[in-house]
Every structure is written in C-alpha cells, then in structure tokens.
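Just one protein chain is left out here, and the rest sit where they should.
Letters A and B name the chains as they come in the text, with residue numbers starting at 1 for each one.
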Amino acid sequence: MTTVFGIPTQALFGQLLIGLINGSFYAMLSLGLSVIFGLLNIINFAHGAQYMMGAFVAYFLLQWGGLGYWWALLVAPLVVGVIGVVLERTMLKRLYALDHLYGLLLTFGLALVIQGLFRNQFGSSGLPYQIPAALTGGRNLGFMVLPNYRAWVVIFSLGTCLVTWYVIERTKLGAYLRAATENPSLVQAFGVNVPRMITLTYGFGVALAALAGVLAAPIYQVNPLMGADLIIVVFAVVVIGGMGSILGSIVTGFALGVVEGLTKVFYPEASNTVIFVIMALVLLVRPTGLFGRDK
Amino acid sequence: MVTVREAAAAAAGGTLTAPGRHQVTAFALMVAVLIAAPFFVYPLFLMKALCFALFACAFNLLIGYVGLLSFGHAVFLGSAGYTSAYAAKTWGWPPELAIVTGTAVAAVLGVVIGALAIRSKGIYFANITLALAQMVYFFCVQAKFTGGEDGIQSVPRGVFLGLFDLRNIMTMYFVVLAIFLAGFLLLYRTIHSPFGQVLKAIREHEPRATSLGYSAERYKLVAFVLSATLSGLAGGTKAIVFQLASLTDVHWTMSGEVVLMTLLGGLGTVFGPVVGAFIVISLENYLAQLGAWVTVVQGVIFVTCVLTFRRGVVGELARLLNKPL
Partner (left out) sequence: MVKRIAIVLATVLALGPVAALAQVSDGVIKIGVLNDQSSLYADLAGQGSVVAARMAVEDFGADKKGMKVEIISADHQNKPDVGSAIARQWYDVDKVDVILDVPNSGVALAVNQITRDKGKALLVSGAATADLTGKACSPNTIHWTYDTWALANGTGNAIVKTGGDTWFFITADYAFGHALERDVEAVVIKNGGKVLGKVRHPLNTADFSSFLLQAQASKAKIVGLANAGGDTTNSIKQAAEFGIVKGGQSLAGLLVFITDVHGLGLPTAQGLIFTETFYWDLSDKTRAFAKRFAERDKGIHPTMIHAGVYSAVLHYLKAVEALKSDDGTKVIAKMKEMPTDDPLFGKGTIRVDGRKIHPAYLVEVKKPTESKAPWDYYKIRATIPAEQAFRPLDQGECPLVKK
C-alpha cells in the first residue's frame, strides 16, 4: 500500500472526493452571496438563515404536504426567494444609499431573528429528512463507498453554478444586471426597470441559498442553527474568491472544500480554521481577492 | 453614498475641543447614578454592565471616531480575560497585576492585528479583522492553558493593591467603577486632544490630512491599539469579577454584540456606548428566563437601529438637545 505523508493513497483519494462534495455546498452558497454582493453591493449575512429556511421548507413540504424531495427542489427556493423579495422591498431598499456595512448589520440582525424564532419553535436537536429513494445506496469505487446522493450533490451544484455563471456573464439579461449595478440611472433611462431587477436578483440569490438547503437536508440534520457557523465560512470563501466575482466564488468554493478535506486528514482540529488562515493570507497579498475587481 | 465614517462624523458633531458644560453635567450625572446604583441594584449585574460599557467605549473609538468597523474586537476582550485569569489563578498574582498583564497582552495583540489590517478600509478591514480573530479563537480552543470549552474557572479575586478585599461585593464594585471611569476619561481625553483632532481630520478627508503631513496609517494604528488596550482592560477586569474566562469572550458573536451595543447607544457619541451596553446587558438579563428570545430581541434591535434609529439612543437625545453628547 503506497502512502503519501503516511496516509495511504487510497484514503487520500477518498478524502479529496469528500472535500469536493463539501466544496459544492460552499460553491453554491458563496455563489448566492456573490451574486447579491456583486450585483447589489449588499452583504447578505442572512444567507445562512435563508439556507436553513430552504431545508425547513423541504421538511415542511414532506411533513404537511406529503411532497417529497423533487418537489422541494422546485418549491423551496421559490418560497424562500419570495420571502427574500419581501425583505428586499421592505427593508434592504432603504439602505442602498448608505455604506455596505449597514446592509451587513441589517442582515446580521435578520439572521438572529430568523434563527431565534426557529430555535424557539423547533429546538436544536435537528429534524430527520430521508435521502430520496432514487438516490439511496452507494457505489463502491474501490477506495471508498461513494453514496449516490453525494455524487448527485456534486453534479447538481456544479450544474447550477455553471448555469448561473453563464446567465450572468454571457446572456443579455446578465448584461443588463451588470450594467444596472454600474450605472443604474443610465440603464433606467434606457427603459429597463432597475429596481425590479435588483429585487429579483436578491430573490434569486436567496433562492440559491434555499436550494443549497434542500440539497443539505438529507445529509445534515435539518436544524435551526445549520447556517449559523456556516455563514462566516461562506463569507470567507466569497472574500477569497473576490467579492463580486461569480467565477471566483465557484472555483474557490470547490478548492476550499478540497483544502479543508486535506486538513481533516493531517490536522483535523484545524479544519474549521484553515479557511480563515487562507483568507487572511489572501487579503494581505491581494485585498480584493483572487478574482476580484476593486469597487 | 453615505459611509459609516460620515455618519459617525455627523453623530459626533460639534467641536472636538473643550468639553461643553452639558457634557460635564452628563458626566456628573452618570457618576452619581453609578455610585448610588449598587445600593438598589444587584452589584454583580452592574459590574458586568460596566465592563461591557468600557469595551463598547473602546470599540466606539475605532468605529465612531476613526470610522473603521472591526468585526473581531472580541479577541482583545477575551485574550486579556484569559491572561488575567491565568495570572491570578495559576501564578497567584494580585488582581491589579493580573489585570495589567491582561491589558498588556491585548495591547500587543492589537499592535499585531492592527499592523496587518490597517492598510485596508471599509469592508475589507472588517474581513481581515474577522479572519485574524478566528485564528485567535482557534488558538484559544486548542491551547491547554485556556481550558477549552470549560474555560479557566475558580479565579481568585484577591486583594486589590493590598488594600481592598475584592471578595466583598461592594468593594469590588467600587474598584470596577474606578477602573471604568479611568478608561472612560482616558478615551475622552484622547478624543478631545490634538491627536483626536487629527483623527477627525483623517476621518473627514484622508488625502487632505495626508497632504498636510500626517501619516494616516500611523494615526489609525495608534487609535486601533488604544481601542484594543482598553478592550483588554475591560476583559481583564471582567475575568476577575466573574472569576471565569471562557470561549464566549473570543467568539465572533461577541464581536457582534459589541457592535450592537455601540450602534444602539449611538456611534460616535461619548456616552452612547455606556447607555447601549447597559440596555443590552439588562435585556439579556431580563430575557434570560425566555431562552432563545434573547437572540430574537437582539436581532430586532439591530434591524430597527439600522433602519430607523441609526443615531442610537444618545445620538437621538443629542439631536433633541442640539448638543454633542
């Protein structure tokens, strides 16, 4: 059995694959956060809470509506996206003229409220959500058993990320969005309804978070605090990738998942912190992030 | 786009030189209330509020007068707390030495983090301070001497300066009050000094200040270190009062709490952070019976303050009186 630094290569490949799977959650979540920041200049600290709401909606759909996972993938992002739209219209809109930091504080406060309310109602032990029947079981790859569901997670998130990137960077709609943030009055003058685009964009970013939540529900427990410590990690991913760079978030999300996976093998206690070390290093060398543009 | 700096400037308002008569009155009122309070209200609760008030005042120096939002300020509170606790318990040092050591550690940490972060501005500054804070947090979780999740417990209170036995709760209270007032006055003097004038100039228009020959980075760094040091003083004192140092004090949610206190009280006002700290601590105390409602209420306060109450309690009061507070 060959080893690399004392770890058998087989086990190493397994860990890399796991890292990639975790990376897909980071990528999807940071994608939503990045879309919102890149296009709207809002730092959506409530992203973790919205991810959690997506998982809960999936749970409710199953408990009360008998609607399974596949419905949840469609319905949960819509529901949470609508909630996001309402939030934007009623609260976030008022902060656009102010410093970014107020947006951060507002969404931070919202996250506290949402998480607190859910915790009051549901406790923190977590609610069960089964893996959908079509995706149970696993494939023996020789060096590990890869659960089918996790393979699905990677494929689905990669797909979603690529579609989103394509829409924003390569289509007309995306071009309008990008133009609207750079020069809203000019774009408005061309007859494009800028405020509505902004609202829909926020809703879309939030829907992405909720979608990640539905993906997460069968793997992690559906619990009110599932987004709480995740948010600062995702935040770090976005910062490293470059705030506002869609591609940056996607690449960094996957890459960091792999780095974290490797850390778990060699120095597991540090696995929560390695991302921040990297963030500090990147910020010192390149303050706008790896792919970022200065704003 | 209105930046935090401009908002703080507007709140601070007025001149930054000699204290107006109203400010002296406000100060006298605050001291009088604080001296009388322990006879009516549970002193331990008051001491907690005083420590946090000092922490919030120190934080306010950075956000209110320099315009920099640090999202990792808790590390100064917590690292000083651990150091003081360790010094008092394991080395058996008297409380004043323990607190001074804690403060010194926070100062050193302030220099290190400040030097690394100060080149950035705005959201990037907040990011770096958060990243560095998380690393300190990790260190605190791992290091043997901090006791991990259990923290350092049973810290002895000792005898302050060889004269005041801190096991007596009233004696302890007045010592803490003295420490708070010392820190508060130091901050006040800093703001109303030539140094403070330069800070104001940098906040209002950095390139102009630089063109006048002031090294903006150096001034900001000094302010950062001062803020860190006084946060450390608050943390060291708190560890002796509660005879405990724990991970809560270095966690990033604690950084969020001090932002809440300062925002609620009024960014850039002198008395704002004190008021904000007292309100938040009281709420937490009162709502502790109701469990998770504490976070909900904190969140609601954040939201309300940001949307409609940006000047904070003291800021609004100052506007009513049309005088800086």
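What we mean here is this: a residue touches a chain if its C-beta (ideal position, glycine included) is under 8 Å from a C-beta of that chain, and two chains touch if they have at least 3 such contacts.
Since we're looking at a predicted model, the values are computed, not measured.
Novice: I'm checking contacts with the chain that's been left out. Which of A:I18, A:L87, A:A212 or A:A280 qualifies?
Specialist: Of the candidates A:I18, A:L87, A:A212 or A:A280, A:I18 is in touch with the missing chain.
Novice: Extract the touching residues of chain B with respect to the undisplayed chain.
Specialist: Residues of chain B in touch with the missing chain: 42, 44-45, 48, 141, 147-151, 153-154, 169, 242-244, 246, 248-249, 288-289, 291-292.
Novice: Determine and list the chain A residues touching the chain excluded from the picture.
Specialist: 8, 10-11, 14-15, 18-19, 21-22, 119-120, 123-128, 130-131, 138, 144-145, 147, 149-150, 219-221, 223, 225-226, 229-230, 261, 264-265, 268-269, 271-272
The definition used in the following text is that only the chains that are shown with their structure count from here on.
Novice: Report the inter-chain centroid distance for chain A and chain B in whole angstrom, where each centroid is the mean of the CA atoms.
Specialist: So the centroids are 33 Å from each other.
Novice: Taking the complex as given, what residues does chain B use to touch chain A?
Specialist: 1-4, 7, 69, 116, 119-120, 122-124, 126-128, 130-132, 134-135, 137-138, 141-142, 252, 256, 259, 263, 291-303, 305-307, 310
Novice: Given the complex with chain B, which residues does chain A contribute to the contact?
Specialist: That would be residues 43, 91, 94-95, 97-102, 104-106, 108-117, 119-120, 232, 235-236, 239, 243, 269-270, 272-273, 276-277, 279-280, 283-284, 287-288 of chain A.
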